[in-house]
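I'd like to ask some things about the structure below.
The complex appears here minus one protein chain, its other protein chains still in place.
For reference, chains read A, B and C in written order, and residue numbers begin at 1 within each chain.
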Amino acid sequence: MPKLADFKTNEKSWWCPGCGDFGVLAALQKALVDLGVEPHNVALVAGIGCSGKIGNYINCYNLHVVHGRALPAAMGLKLANRSLTVIAAGGDGDGYAIGAGHFLHAVRRNVDITYIVMDNQIYGLTKGQMSPTSHSGFKTRTSPEGNIERPVRPLQLAIAAGATFVASGFSSDVKQLSRLIAEGIRHRGFALVNVYSPCVTFNRLNTYDWYKEVLSNLDDDPTYDPTNRAMALERLIETDERVRGLVYRSDQPSFEQLFPGYRDEPIVGQDWTLPEEDFTQLLEQFR
Amino acid sequence: MPKLADFKTNEKSWWCPGCGDFGVLAALQKALVDLGVEPHNVALVAGIGCSGKIGNYINCYNLHVVHGRALPAAMGLKLANRSLTVIAAGGDGDGYAIGAGHFLHAVRRNVDITYIVMDNQIYGLTKGQMSPTSHSGFKTRTSPEGNIERPVRPLQLAIAAGATFVASGFSSDVKQLSRLIAEGIRHRGFALVNVYSPCVTFNRLNTYDWYKEVLSNLDDDPTYDPTNRAMALERLIETDERVRGLVYRSDQPSFEQLFPGYRDEPIVGQDWTLPEEDFTQLLEQFR
Amino acid sequence: MRERRLTSWKIGGEQGQGIDSTGEMLAIVCNRLGYYIYGYRQFSSRIKGGHSNYKIRIGTEPVASTCSDVDILVAIDQETIDRNHHELVPGSVVVADAHFEPVLPEDSPARLLSVPLTRIAQDVGSPVMRNVVSLGVSAYLLGLPLDAFKEVVLEKFGRKSREVGQQNLAALEQGYAHAKEHLPAPSWRLAPGDGKRRLVMMGNDAVALGAAAAGCRFCAAYPITPASEIMETLMSILPRYGGVVVQAEDEISAITSCIGAGFAGARAITATAGPGISLMQEAIGLAHMTEVPIVIVDTQRGGPSTGMPTKHEQSDLWALLFGTHGDTPRIVLAPSTVEEAFYDTAQAFNLADRYQCPVVIASDLSLALNKQTVDGLDLSRVQIDRGHLLNDDEIAQAAESAGFRRYRVTESGISPRPLPGQPQGQYLATGSEHNEFGKVSEDPKNRVAQMDKRLRKVPSDPAQMGLTGIKYTGPEAPELLLIGIGSTYGPIDDARRLLEAEGYRVGHAHVRVLAPLPFKELADLMEQAQRVIVAENNAQGQLAALIEHRVGVALRERGATMPEVHRLLKYDGTPFLPAEIAADAREVTSYAQAG
Partner (left out) sequence: MRERRLTSWKIGGEQGQGIDSTGEMLAIVCNRLGYYIYGYRQFSSRIKGGHSNYKIRIGTEPVASTCSDVDILVAIDQETIDRNHHELVPGSVVVADAHFEPVLPEDSPARLLSVPLTRIAQDVGSPVMRNVVSLGVSAYLLGLPLDAFKEVVLEKFGRKSREVGQQNLAALEQGYAHAKEHLPAPSWRLAPGDGKRRLVMMGNDAVALGAAAAGCRFCAAYPITPASEIMETLMSILPRYGGVVVQAEDEISAITSCIGAGFAGARAITATAGPGISLMQEAIGLAHMTEVPIVIVDTQRGGPSTGMPTKHEQSDLWALLFGTHGDTPRIVLAPSTVEEAFYDTAQAFNLADRYQCPVVIASDLSLALNKQTVDGLDLSRVQIDRGHLLNDDEIAQAAESAGFRRYRVTESGISPRPLPGQPQGQYLATGSEHNEFGKVSEDPKNRVAQMDKRLRKVPSDPAQMGLTGIKYTGPEAPELLLIGIGSTYGPIDDARRLLEAEGYRVGHAHVRVLAPLPFKELADLMEQAQRVIVAENNAQGQLAALIEHRVGVALRERGATMPEVHRLLKYDGTPFLPAEIAADAREVTSYAQAG
């Protein structure tokens, strides 16, 4: 069985001390250990941002793409090699600004990948511009008089777009977060795990303390039913998404289950030769 | 006062006879006449698709951009010249596939433009591939065994993303549609008018008859309250968006109202010279 | 009766009036009778309405281009006559629907045959069958056996319902009968075909088949004219072999999905046209930097921007070579016939795997959409070469405590590759500069080592890659050298024959690999040539500029003088006609003689 150490690399971290992303990394590694997958059977696709550097610190197959494109790459990867555990990861800017279109379409396509967004409500790597999840009024380098845009609400958006698994994590609670990630991986279809992951350098508004105070834990609420779509939406609206825990899940066939002729073996393991008879047959339509 | 003829061009239409887009064009022209705006004070930004050709047939300032980018262009246009009536228009593929990201961000930015989507649930101009609003199971050139993706629900998505005006029209009912468009234009902020506009050539599933049968008219329903967000979402889910009429509206400040230092005069009419004193002052920080 | 070995037939009418399908049917009939054909569709960026026409050249020997002549013009409306009468040659005929009271310009060399196409169609069921009636008339005029047409009409319409099939059959027969009875006897007929059923395909078909044959099992693309058929055809083939085809939400998603699949070891393809190529530029750089193999097809069309989506052009050459930011080596193949499109596509996957980078197929609208006769496609010529992949043992041996050196700096520049799922091969593939392990690195020395490695791995000459860089026909030291790329092969070759017949010592060098440019071979040819004409379908002479530069430097290094590169540019959306090229060549040479 793989151990936590198997998922670590000898790379020194490039994150600021105290960055929330450390917790996300730890939770992901723990989730993989708990699931018993081997490092070589995990593929992580990350976007660009502080968050996107997560792939530097986890020992598995890593693809670090261009800004905003983690999801399409993860989809191609998964559809090509179906026996891998495929994780996509990135920041709030990566996923909900430049990547917003891909996000919506990944949700509705429902390919079996788990998408972890490290949501710090700011652009970290480019040094503190507002992000699509930044609060209205928040002063940043690009909103010197306060943000005048209304923030994206990723959890509601995912549900409205037809998501089959939606969770909200907090990077301080590695235990809960790793459980949510593991559940997301186990879920057959697209799983969103949006994680509140504080940026200690550029976001002085949404700090650890702030999150601790405002986040309510759905997992502790016996009245909350994560299979009830209406209840999920209602709660998200009510709380302005200041929740953590499993928000919503439903059982629907994944893209893979629906795609005609889909086989479980990875493409790379299949026989690629086109039988001569088949070729002749294919040519028939041109005669 | 401008007349309908003022908004017409001598261009022969490139649409197939019977195409739903004729109704949309007529409704838009009528709305503009009803609002009493002059052709030279209207700017229409269209995307690429059969739908995107609408700009060929309406006499006003027209900008026909690349596929999927009508909204950002319309936003720039409006913010530059605030006294124009700015309309963005395009197809379901243009707006909800390649343009999905811009759509979400346009909604949350709430710039005062009206966005008309000619939703025929198919790719018309490229001859019949599935679109993001195509029904599951629908057989098209790119879904020979039936579409396996779950369709985008634009009305719900818009509301989840924070839209302040959402309407649904049917191209056969030019009267209602022109009223909805006019209301959208009058609305201060971003207005979505999604129009069911049948493609008679490539979509044999969602035909005029089909729409006539399934669409319920919200405007006729005295119990329906378009200012109630929860009710709007509920109804959309219940009916799978098979509705027409005003779906939702709310009064919130537009981007323009919130932007610091915003002036009403068009940029082109402002004095562009930077006063020498101001320049000296600006340079001070570099000394 | 006189027998002809080559003729040219054309039908025109409004888009949506069955112009295409009539042309298609004639093409199939001719193919089954053993003729060679070359089809040329003109259509516009709209679905119904607007003039559209379809020209088919039919010959007993290979036909590689369209021409400006028309022997038989079928006119469904007056606009067809107005727009096409200038192509009519002496002895030609216009079959026009009596319905619209056709008028032919007085000075036309053609003879007008007014035939009640619509009325006949109406009589057998519906006026929409007027085009099938015209097919019957055409059968008679071409001197081809009606039975062959019957078979094809039944195949096409019988599928819908027996009744539709029978009605169309009647339309065909009535057309033939009417012609036989009322039209003057034709002065010629086609020499009989050899009866071999060859293949009639367009470039897009060949690309899709080539991909399937080469083991490609992943395609993600976004619809666009004139590339869509590639995805659509793969959608119908790949699922049978465990492959997946995804209609992406845009081109950026399409290519990035391919990168994901390529990283996972699958052979992946995306196909697009200019606007998509422009959108893909960032991801193309990503594939270069991560060294992930993918294949990209660009079916060039009229640019820039949306341009002329249904018109032929070759104006993406520069964008394909220089489009992404930063320094990357490129591999761009340029098939010039449908047949080559098949083999080149298959080969592209081998090159992508071998050199671990994106490989581009530069197609163009004429090649992509025009139907051509192909003698045959040989599956056994398609060999799969996966490049330097490692097996599990090799990885285990190579892996170090710091991980596996995925980007090992080797002499060739090619670093052996493990695939996800292989134990101990874990590495980071990143678009950021990285060290041998794949870890992000901004170290200056490492940067140079990795950049040099990437640039070095792609040879500077296609010959070193085992590719034919230039397809040359002509004498050893031509006085005049014609150079082209892509679908201009046919018209240039035809022009060469014309000129040769007139006594010119003319050679034709067709560029089969755009990058790396076969500049040495070109230099060898150009060193000998007195005049060089680069004929291409764009406004800036994109190919000519490349040749001028690379060959110029090569010749200077040899101490040889560079001949002037004359540009023959056509960018009005229509392909070259052989006669145009020949005329230009005569002018250039006469100027040379005078000058």
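In the analysis below, contacts are C-beta pairs under 8 Å (C-beta built on N, C-alpha and C of every residue); 3 or more make two chains touch, one makes a residue touch a chain.
Remember, predicted model here, so these are calculated numbers, not experimental data.
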item	value
Partners of the unshown chain among those that are drawn	A, B, C
Candidates A:Gly23, A:Pro39, A:Gly55 or A:Gly124 - the one touching the absent chain	A:Gly124
Option touching the unshown chain, where C:Gly91, C:Pro105 or C:Pro304 are the choices	C:Pro304
Sole contact to the chain not displayed, among B:Leu79, B:Met118, B:Cys199 or B:Leu218	B:Leu79
Omitted-chain contact residue, chosen from B:Pro17, B:Pro144 or B:Pro266	B:Pro266
Given A:Ala43, A:Val66, A:Leu192 or A:Leu215, the one touching the chain that is not displayed	A:Val66
Those residues of subunit B which, in the complete complex, touch the missing chain	9-11, 14, 38-41, 43, 45, 48, 53, 55-56, 59-66, 69, 71-81, 83-84, 101-102, 104-105, 109, 259-263, 265-268, 270, 272-274, 276, 278-279, 282-283, 286-287
Subunit A residues touching the omitted chain (full complex)	14-17, 48, 50, 53, 64, 66-68, 97-98, 100, 123-127, 129-130, 132, 141-144, 201-202
Residues of subunit C (touch criterion as defined above) contacting the omitted chain	44-45, 274-275, 277-279, 281-282, 284-286, 288-290, 300, 302-311, 313, 315-316, 318-319, 321-328, 430-433, 440, 442, 444-445, 447-448, 451-452, 455, 538-540, 542, 545, 548-549, 552-553, 556, 562, 564, 571-574
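Criterion: only the chains that are shown with their structure count from here on.
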item	value
Chains linked by the largest number of contacting C-beta pairs	A-C
Intercentroid distance (Cα basis), subunit C paired with subunit A, Å	41
Centroid distance [mean C-alpha coordinates] between subunit B and subunit A, Å	31
Numbers and ranges of subunit B residues touching at least 2 other chains	97-98, 100, 132
Numbers and ranges of subunit C residues touching at least 2 other chains	249-250
